[in-house]
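What follows is a short report on a single structure.
For this view, one protein chain was removed and the others were kept in their places.
Presenting subunit A:
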Amino acid sequence: MTSYSNGGLFNPAYHDSETLESDRRSSSKSHPHTNPYARGERADTHYATGQNSGDDAVGRVPWGGWQEESWRGRESIPMGLISTRPGSPPWQHDLNHSTFQIPPDSQYDRSPSVRLPPATSGNMTMRWRGMTMRRMSMFPNGDPNHVAFTEDAIRNEMENEEQNLVKELVAMSTRDRIRAIRDLPVSFDEKKHIRSQVLAFKSSKKSRQFTCFADCSENMSLSFRRCGYSIRSARQTLQLWQGIMKEIGGTFGTSVLSYFVFLKWLLMFNIFSFLVNFGFITIPLLVYDPSPNIPPNVSFRGLEILTGAGYFNNTVMYYGGYSNETLVGLVEYNMQLAYFFTIAVYMVLCGIALIFSMASSFRTNYVLADTSSNSAWQLLCSWDFNITNERAVRQHKNNLRVQLKESLSEKAQRELLTLSKKLKHFGVYLGSWLLSTGLAVGCGGSIYYLCQYEQQRATDAANWSLLQEAETLLVPFVVSLMNLVIPLFYSLFNKFEPYSSQRRQIYALVVRNVLLKMSILAVLCYYWMNVVAIKFSCWESMVGQALYRLVIVDFLFLMLGSFFGEFLSNVIGRRLLPRLGVPEFDVARNVLEIIYAQTLAWIGIYFSPLLPAIQILKFFILFYLKKVSLTQNCQPPRRSGRAAQMQTIFIALLFFPFFVGALSMVAYTAWSLTPSEHCGPFRGLTNTFSVVGVWMEYLEKIPGSQWAVWIYQNVIRSEIFYFLISLIIIVTIYIFWQVTQGRKHLIGLLRKQIVNEGKDKSFLLDKLQNLQKSKPDQKSKQKNHKKHSSGGQSNSNAMFQALLARQQLEEEEERRGVGGVPDISTSSALAQAVQARQRAEGQERDEYYRTGFSENPVNTSSALTQAMQARRRVEEDGADDAQDLPSSVSSVMMQVMQARQRAEEVDRSHRVPAHPQNLAPAGSSALIQAMLARQQAQNEYDDGY
């Protein structure tokens, strides 16, 4: 009967059952004063029906049912989307948008079934009770009728909500509706229910205004949707490396996986650019003239694969292999225009794709720079659900533990920083920054001198000797070696620097590496555009060759790097120096390597249109290479930083220095450098861009295309246009900037408001609770200490009930003292007392069965004492008031009967489980009590007459 404890615990199962409700109503009619404690009335009904033996079972069922309800209604549990528990929703946080509602009927269809309570921890029931108590305390006076009323209201409200939701969904377009239904945080069955309702609603609406058109459009949209689904599944079938990705994610976590996702993404870029270049530039040329015009004295020697020179020089691989003619076949195909526009459109598309993916990455991973909630984040958001490998899980757990311990100790450490230490740290930072920047600049300078040296030796001849050809590999070799070795130095510096957070450390490393790569590339570009462009007759092809060599050698070094960097250090770590440990996969370094490789491909797109083919091959092999190297040699990274943020930064890096650099290099080449005079599609022009001017002159002669010329004259070539465009963009940026500032301010205000409201809430709750407590406390204070004397903890509820009953009795008494003398009230008070006792017994019996007869005598006796005290009270009361004698006497008699009955019951209950050792004390005490009661009654009877 614990469910009725603590006054006003709300029990839905109780209210759901009609019979009990009617019982309660009838009893309250005979019971004029309003009882704040529902259980008193309920006790009445039980008493009236005399269900002594069944009492226990009946009392327990709703409790179990109630728990059951809360277990089943899982969708209701957090955040009050809807609540299966009637009576609670108004106070639950209504956090969700109105669309996130659930059809309530499915829950209400469930009858409050009678089940045994599930094996839950006592902890949980306590919490539930606490919550319900708090909610109850917000009711004006916990009146059950009131509750029943609100329950109805809530049910209605929820039905309305569902109707509204369905209406809202019906009003949406098909696509939005599907998305909205998908996003509902409810189970599939409920979603299906809502969907069918929406569909039914729609079809009924349609049948009312049936037109051919509506039917047609419905069919169309249906077929479109089906088409969309099949496209989606087709795309999934085409997805590359699905299984490998899953395996990597499962073993190494999301941060390592992000490298492979990035690699795959770049591979897609290259496939696209290869298709574009091959389709629009190479194929027309090959169709027109399939045989490469190779000079007769040049043959394929094998070294070309590495150097890209010699045989390849005259093929379609490079700029020089393309003609400037207008190919005349089935249609006229202007090679110059095709070359120019293909490259231009490709670069623009690349830029747009990068900007969009960068923006979407920023949007999803948008972070309000807030590092304060680090440990909460670590606890609740950092676990990677992807991981399926047992070893990885273990390591992940270990890492998390270490990190948590570190963060605990860090707090203490940070305060100990003195000024001298700070200065020392500053010195170390300055030194390492100077050193790393110096290294980058030094690399750039040395490469410049090396290039000059090479240029002096190189000749413009068509056929080089093997040695000459091999010499060309010197520059790419040195460049790649620098790219491999210098980052190792940077990592070394990083170890000496005292970084407070891991993120800063990674950023510093990334910035230094980017500086190095940019300086190397800048020097090379400068050399190509200022030295090579003047010296060689077909300089674009020379640059293309240089880039080809760089790409190939870089690939070789990547392979070597993963061999030495990962395989060898794995062997060393495992066999020779276990202190070093198995290497980790360095995501940042590897990502920068592929960014660098991609930049080379972008620069080379103008000079060597088929370079993407090489790049595709490179990335494809690299993927498998890295995968094998990873699974064979590496362990998951110890510190899994915020991978999503890193990925955003990588895409941003790819865009900002690297892509923009490559684009400006190509644009500069096209705009202001003179194309070589004897080869390539742009021979004879002052610059590449003038091909557009030539085209426009040609177009002018054709009637009907004046608009294109007009656009060229007034938009492309006019400064006013660009001036206006930049002005508009700047103004837009300024406006958005201001809006952002305003939103930031608003976010701050809203956050403050949340804090304030939280404070208000807790303050009001405290106040309410205090108010509620203060009333019963006054009365029960003097008796509460008795409660502690009772032995069994589990019985304290029953005890408390008994106490409350007695308290009630006192109230009755007081009232009688003040006002008239209604006999009924006495008897009802008595009845309550008896009921309380009964309940105590019920509890007791329950306890017997559950705890296996341990400490029973103590419990029994304590309960008995309580009951006896209550009875004595009643008797005293009866004795004091002589006028009430007959009724009180009769009530005493009734009590005696009760006591005897109980004694018998106790006896019986002891006989059933047959534990003789417990029988004696408990049974006898009950008997003694019964005897005492009878004696008392006799005495009173005697006194009366």
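The definition used in the following text is that a contact is a pair of C-beta atoms (placed from the backbone, for glycine too) under 8 Å apart; a residue touches a chain by one contact, two chains touch by 3 or more; residues count from 1.
Rule of thumb we're sticking to: contacts and distances are computed from a predicted model.
As stated in its UniProt record, the chain not included in the shown complex is "Calcium and integrin-binding family member 2", which appears among "Glutathione S-transferase", "Elongator complex protein 4", "Calcium and integrin-binding family member 2" or "AP complex subunit sigma". Of A:L238, A:C381, A:L576 or A:I720, it is A:C381 that touches the chain left out of the display. Among the residues A:K246, A:R457, A:R504 or A:H745, only A:K246 touches the chain that is left out of the figure. Which of A:D152, A:D183, A:E677 or A:E697 touches the hidden chain is settled by the complete complex: it is A:D183. When you scan A:Q197, A:T254, A:T315 or A:Q769 for touch with the missing chain, the hit is A:T254. If you put the hidden chain back, the residue from A:K205, A:R401 or A:R717 that touches it is A:R401.
Contact residues of subunit A toward the unshown chain are 70-72, 74, 77-81, 92-93, 95, 118, 121, 123-124, 127-128, 131, 178, 181-183, 185, 187-189, 191-192, 195-196, 229-230, 232-233, 236-237, 245-246, 249-250, 254, 258, 364-368, 370, 372-390, 392-393, 397, 400-401, 404-405, 408, 642-645, 648, 751, 754-755, 757-759, 761-762.
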